[in-house]
Structure formats: C-alpha cells, structure tokens
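All protein chains but one are shown in place.
Now for chain A:
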C-alpha cells in the first residue's frame, strides 16, 4: 500500500471489530492510541460493554464481586460506534462487508475478528436444557451459577476437571457445598499440565473435600418431572444425585459465522500469520482481515512454528495490540506477535501459573520446592530444550524460566537452584494421548498448516 493510501486509512478509513470483549476493546484502544482517526465500529453479540472473564469463576462465584461489576477498565477514550447485542452473521471478503443478525451490513477497510470462544455445551440437547445444567463463559452464566450456589444446593456436579471446572469446584468447597467432579483422564489439569502435576491437583481436590471421580465419563443427565436435573449417570454405572450440574468441557471457537466466507476459519479457530493477518481457506494470507484473541491460531517461532491457539487472557491483550498496530501500518513497521504463552489460575488457595507450552513437554523436572508441599516450580523439556515451566505458589520465579525458554536453554536443567530437593530429577511429564481430547487444555497445538485440515468449504448461501 502506498504511503498515501495508508495516510488516508489512518485519517478517514473504516475499521470494524467483531467481538466486543477483551481483545476487541484492547485493539480499539491501541488503534486510537496509535493515531487512527477514522471510523471505528465494535460489534458484539452480548448486550454488555466489554467485561473481564477470569473473575467469573473465582471471586464472582464466591460473592466477593458482582458479576455485573467486572467491566474492563477503559485505558483511553475510543470514540467508537458500538453495535452491542447484535451478532455478525456473515462476511463478504470481496465486497468488504460484515452482515449483521438484524439485517444491517457494515463496510470496512480493515476488519479485526475477535469473536473468541464459547463454552462447549452438553452434547445431548434435551439433557442440556434441564433446569440446573449450567455453563460458564459469560456474565449471565456466572450470575445464574452464583444464584444457584447461594441457594445452597445439596450437591454440585462438575463435568470436566480442567482449569475452569477445578476453579468452580474450589469455589463450591469454599462455600461449603458438597461437590463431585468427573474427569475422563486420570487427574485434574492433565491436559494442560500433564500427569505429574495432575497428581498434585488430585491431592489438592481430595484434601479439600471434593469427591473426585477420574477415568470416568458422564453418560447421561437425569431430570425430574418438573424438568429439573436431579442425577448424573457415569460410565462406571454409578449415579450421583445433584441439583446443579456445571458442564466444563472446554470450548468451541466462534467461527461459524464465517462459513462460506472463504476465510481459513474452522473448528480450530482462524489461522493467521505472525502479523495477525488471517489466511484464506487456500492458505494465502489476506491483507485487510486480522485476527486476535482466543479465536486465533497463529504460528510461534519459539515452538517450532506450530500453530498455537491460546485461551489466555494475556495473549488476547498482546495479540490485540499487535493486530491493531499492524492494521494501520505497513511493511517494515509491522510487528510479529511473539507473545510468550502465560497462564494463571487460582484454586483451593493455590496460585498456579505457567509459561511456555507445557503440553509440548516430554519430561518434567521439579527444580525448586516440592510436589508434596504443593509449592514448587516444574520445568518441561522437549527435545533437549526447556519448553515451559509451571509454578504452584512460586510465581515470582517464573520470569527467570521464561528467559530460559526464550534462549532455548538445555533440558534437563543443568545448574543448581535454591531449594532443590532430591525429587528434582527429570521424569516423564505424562501427558495424555493428544488424540483424546481432555477438558480444556487452554493451549492447543495444531500442526503446521494454515489451512485447517478439518475445514470443509461450505459455499455461501445468499
């Protein structure tokens, strides 16, 4: 694009952002901060201004924060047209138009897609409709679940022991509510952190009074005559009575609205290059459609250029800022999105944080502290390099390990560290077979192809 064109775009261009949440808002702010003076439109299907999700499974469920009080702070005035409560339903790449559910169409010069993910619902639709069967992704979900927990249910049943499910279990126990957690894998958090850490999470849950059932799947939800859920049936033939069921089976990318658009979008997200530009379904990069946040799938130099999908708050912010920057500049001024994956969680009074990509780890060694005390740093190795690290109540050290990952430092860790215990030897990290989806690993590696293998091209219906 000529400098003229770019100048015009920055002065009077039209930028449309679909998805008015964390990534959408931060991108809008970056655009304005970097001098975009044209027309900015934010389209979001939720009726609310952007709000923050991490508190929804933590303080909100404990009643320590109102679900309606987690609005994201605005870092600056963005002077945008807000189209809230209306979904985008289609995209016409050649006409550069977004179609809306209310029939409107919005034209753009540059488009940012930040439609995120939604909670994967219970697969049997009639059972999913039972009163008391809950999901947790939105503010309304959290409000509903909070009201139900406050009412003092006899038992809460959680399907899936990923981070979200485990955090809900933690909130229930803190409120003194009996809770059962079912997990198909051998332990909580295994998809994200592997079996060695999963064993620690098992201890954490059971000692806090969670009735944890592993190596089982839920086969059915049973309702009573009034349509309320009353029991959960498991693959080991047991039946657990519960009046609230939280379905926490990971997430689904919000890409259906792009079917037929010709964009490289599918169930695994929207593929984009390191500069956040979307690929079309042929694997050719576009130059006016950008992607950021949970819905994106992008290659990362530190992890062998595999495509990564990250459901991480920090990634959404960083990628949104990079995408916004790249949307209004050219060539050499553009930046790659090289964010070091980092994720935090808190449950049962423990702060958990990881950096890098633990699921790539073949081995893990505990370099500081001890698993038994549940205070430690564990380092993951992949092909002789440090690829990730995780800490339980030891967050302050992770910065160091992040630098080791960036440097491609050798694994096993060859130097001594303070608080090294006899257990600090490399062992198998024990991740489950990646072909068996566990519940919400939060980082998904999806190979080297920008075109989603599972993608089927549906011709547009006009």
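To be clear about the criterion, a residue touches a chain if its C-beta (ideal position, glycine included) is under 8 Å from a C-beta of that chain, and two chains touch if they have at least 3 such contacts; residues count from 1.
By definition in this document, contacts and distances are computed from a predicted model.
Novice: Which one, "Dibenzothiophene desulfurase", "Cytochrome", "SufD family Fe-S cluster assembly protein" or "Diaminopimelate decarboxylase", is the UniProt name for the chain you do not see?
Specialist: Per the UniProt record, that chain is "Cytochrome".
Novice: Return the single residue from A:21, A:367 or A:444 that touches the missing chain.
Specialist: Looking across A:21, A:367 or A:444, the contact with the absent chain belongs to A:367.
Novice: Per the definition of touch given earlier, which of A:49, A:131, A:144 or A:419 contacts the omitted chain?
Specialist: A:419
Novice: Among A:397, A:411 or A:431, exactly one should touch the missing chain; which is it?
Specialist: Missing-chain contact among the listed residues: A:397.
Novice: Determine and list the chain A residues touching the chain excluded from the picture.
Specialist: Interface with the chain not displayed, on the chain A side: 349, 367-369, 373, 375, 377, 396-397, 399-400, 403, 415-419.
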